[in-house]
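Removed from the display is one protein chain of the complex; every other protein chain stays in position.
On to chain A.
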């Protein structure tokens, strides 16, 4: 899985090679991070998302501090970092999930295929159909398996006939690796499935509206190892047709599924590099300290 992503550009190589300010070893509290400074390869040659100088604040608290990052087309990128480092907040900016929080303010440039996703005339429902999301806890609707998957296509008017809808449901369940388990019980209630099946159902529901990007916020943290392996397998398959951004607390998971890994720390984006590099020889001292379990 950890093959080098071709979309990582030479432009990224031009980034400087180390932390701007010398950091004292293994003492994260003492480390000064220069705002807006990211080591490694934050930019991609063919970006799906182009994010520049993004800051997010909740009232007076700044949760994200001047982050610039590209997310490449058909790339799997994982966000890692200690709790409260801003990785989920940043993820939720990408389909404007933060809109529901009144005191949350997002600034900077966030472009999806070169279009501003925070433009005042932007249709958020359409945006969320293009940028789907899977949450930490499986959250199927208390409806049948069929209706869960058919929900999105119905409200977006993607199917005119019952047979079209049937096709979408079957295809989505197939892509989510759930068809064989669910085909004989499409009418039974979704909440009766196992946790792993529910999570794959949520993935099927997300892909039913043919999104271009799938955001995953710790999709496996409530799943057992087998269900986790299934979802990871799915991520690998889906990366051929979707751009996937995954927030995870499991470093091994990030190492297994993603092309690039981004390390967040106290609202800063400290390092972005190819996953292979991050887990064998990270550039920044803070990344090293975090992934080796020296703080977190």
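FYI, contacts are C-beta pairs under 8 Å (C-beta built on N, C-alpha and C of every residue); 3 or more make two chains touch, one makes a residue touch a chain; residues count from 1.
Convention: contacts and distances are computed from a predicted model.
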item	value
Absent chain [UniProt protein name; select from "Phosphate-specific transport system accessory protein PhoU", "Putative membrane protein", "ATPase" or "Na(+)-translocating NADH-quinone reductase subunit D"]	"Phosphate-specific transport system accessory protein PhoU"
Sole residue of A:83, A:100 or A:281 that reaches the chain not shown, by the stated touch rule	A:281
Residues belonging to chain A that touch the chain removed from view	25-26, 251-252, 255, 279-282, 287-288, 291-296
